[in-house]
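Only a part of the assembly is drawn; its chains keep their places, and the rest are absent.
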Amino acid sequence: MTDRQNEKNDLGFALIDSGRSGRTGYPEVVYCMGKTIEQCEAIITRMREQAIPVLGTRAPAELAERVRGSFPEAVYDGIARTLTIGSIDPQGTGLVMVVAAGTSDLPVAQEALRCAEFFGSRAELITDVGIAGIHRLFQRIEDIRRANVVIAAAGMEGALAGVIAGLVSVPVIALPTSVGYGAAFGGIAALLGMLNCCAPGVSVVNIDNGFGAAYQANLINQAACGKTGKR
Amino acid sequence: MTDRQNEKNDLGFALIDSGRSGRTGYPEVVYCMGKTIEQCEAIITRMREQAIPVLGTRAPAELAERVRGSFPEAVYDGIARTLTIGSIDPQGTGLVMVVAAGTSDLPVAQEALRCAEFFGSRAELITDVGIAGIHRLFQRIEDIRRANVVIAAAGMEGALAGVIAGLVSVPVIALPTSVGYGAAFGGIAALLGMLNCCAPGVSVVNIDNGFGAAYQANLINQAACGKTGKR
């Protein structure tokens, strides 16, 4: 990387990893929590100067407003708290299916949905098919089987991921949410449930990490679409 | 209680609660772990002198052998590690159904089975119907629905209890087992999963506590059989 390039990337409080696209296929993402509005705005501006598509996660509404002042094409989803400017070109029409156990899991599941779309996947969301009424899941199972990869978002005991994995032939990304109370321990119960899943074909991301689930799911979907695979 | 009675009950290292039957409907049970073979034997002998039916749990094979020397009618189940002499008179034919997620859960599930029988319930055991192949559970669901109460024994993510509770109209006693490894944490993952169960109708006992699950299930079954209920 040239010094010139480095200079463009260095904001003092942040160092944009503009080479990430070359190394990993996708640009850096702006995780807004723990950064000030001003820092986020500055990073986004600098990325746009280099024409990098922007995805901000955990973005507060106030940031969205300010960014839309400079970049009217910015799109904000208030439930998912995602802020996007542009996106990665889609490749193929393979599907990422996001399945949420309950209504309370929606913010996390929707973050996964928006992120998968940003990275170039076609994505759909099915809500409220938790195992307490498992027939609801069976009614949708053929829809789910259309996907190249499934994201299963659930809090509480997190059993949804395992049940789905026993019914499909594609990878399931388990996405524990902090939904629940008491011995849910802010998502730990769901996380442990998913890690101990007796059905194979499940791997797990951090609690409430809709972005991480979507990133991994998109990589898998692109591979299945023939974008990245080496046969 | 008379002094005389007290004297009979007091072994120095143990004080038999011979009034328990009067208070709670069932005699005291001998939990053998943490007691010496000699202590267990002495307690059992003293109970038999008062004609109290005996249930020993977590009983080592060596104890069984010695007890059968004095009480040839003693029955030992080496998988469940239960030792019984006599039993409580059955009342009605209501069913306690024990459902185990996997083969490794058998010792705990079988402890539940034997204990339920000892306390006077009719009991059956269905094995290896975990959620990884959920059709196996559906094949048996009508059998399960014949019961007045269900004990769902599972380790790992412990999802079986919640799935069953969404399918039946009777109480489910969730029995977490220490089956699993890594983030199963000796049954904690299953325990948390069961406590956070999104389907109502589930209550939980301690990890590997087949006895406790059976005791509670038997109380419920007897109530449903009309033995104890007040209408």
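Think of it as A and B in the order they're written, each chain with its own count starting at 1.
Here is the rule we go by: a contact is a pair of C-beta atoms (placed from the backbone, for glycine too) under 8 Å apart; a residue touches a chain by one contact, two chains touch by 3 or more.
Just so we're clear, the structure is a prediction, and the values are computed from it rather than from any experiment.
Visitor: In total, how many copies belong to the whole complex of which 2 are placed?
Guide: 8
We take it that only the chains that are shown with their structure count from here on.
Visitor: Between subunit A and subunit B, what is the separation of their C-alpha centroids in Å?
Guide: Roughly 45 Å separates the two chain centres.
Visitor: If we count contacts the way the header does, which residues on subunit B are in touch with subunit A in the complex?
Guide: 101-102, 130-134, 156-159, 162-163, 165-167, 180, 182-185, 188-190, 192-200
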